[in-house]
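All protein chains but one are shown at their positions in the complex.
Let's look at subunit A:
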Amino acid sequence: MLTRPPVKFIDRIARALPQIVVAPGFAAILYFVYGFIIWTGYISLTKSKMLPNYTLIGTRPYERLFQMDRWSVAIENLFIFGFLFVFVSVIVGCLLAVLLDQKIRAEGFIRTIYLYPMAISFIITGTAWKWIMNPSLGLEKVIRDWGWESFRFGWTVDNNLAIYALVMAAVWQASGFAMALFLSALRSVDQDIIKAASLDGASPWRIYLRIILPSMRPVFMSAMVILSHLAIKSFDLVVALTGGGPGYASTLPANFMYEMTFRRNEIAVGAASAMVMLATVAAIMVPYLYSELRGKKHV
């Protein structure tokens, strides 16, 4: 008679070990991320003012949100800032990567210089650029002192240009990161194909445009996703560089959310704006994840 040996307790533990180890982290994420998303969604439908209040009043907070001039300015700014920030960073990063890929001297050193801004917090970037772009003590003053009297560089003090000042500082910070992503992708392109192409007489320009860049498509995708969620959650850069001003001309949705929730006793409206931001992120992330996961299955 063959009897199955009893499963030892220790074996059972060993088998369940991965689940046990992952469980606390999983539970914490479930509670602190998804639990609070649901809580925020609920609060955005209540009449919460200074303290959370659980009386439902429907979509009134959303209606009020979309009637606020400050919110429409913030949303418009998000589109300007997000679009320019992502595209300029990708283009500048890509150009830098291609230039660095030309087997130049001291590449490691130069690469480090370009990558370092990423290691600085946005608060520092914002403060430094605030000084650089301040008309009475920054770049404008320097150039005027050199003799170009009519030179004007007052982006941070101009109602219509302040948002572009934010783009400039953010691009300065993030393009080095994009460069690093692209550089590693450039290096991982199969050298045999490139050699074959150059044997066939393709110019370097043509090789980049037709072979290397198309094969880097997934990297473009990740760079864009990473940069666009950076753009949507931008908060500290605005606080440090323009303070949302002049007026509230350069405010972003994250700043709006903070202002409503913590300064104006409008927790419901703040929560509503947070849900709209979440929906914006989801609109970008979900198609990306969907295409990624579906792609994996076919491979």
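As a convention for this text, a contact is a pair of C-beta atoms (placed from the backbone, for glycine too) under 8 Å apart; a residue touches a chain by one contact, two chains touch by 3 or more; residues count from 1.
Everything that follows uses one rule, which is that contacts and distances are computed from a predicted model.
Asker: What is the protein name, per UniProt, of the chain that does not appear here: "Carbohydrate ABC transporter permease", "ATP synthase epsilon chain", "Probable sugar-binding periplasmic protein" or "YprB ribonuclease H-like domain-containing protein"?
Answerer: So, among "Carbohydrate ABC transporter permease", "ATP synthase epsilon chain", "Probable sugar-binding periplasmic protein" or "YprB ribonuclease H-like domain-containing protein", the name matching the hidden chain's UniProt entry is "Probable sugar-binding periplasmic protein".
Asker: Which residue from A:Lys8, A:Arg105, A:Arg217 or A:Arg263 sits in contact with the chain not drawn here?
Answerer: Answering carefully, the residue with contact to the hidden chain is A:Arg263.
Asker: For review purposes, identify every residue of subunit A that touches the missing chain, sorted by number.
Answerer: Interface residues of subunit A facing the absent chain: 49-52, 64, 67-70, 130, 134-136, 154, 156-157, 159, 162, 242-249, 259-260, 262-266.
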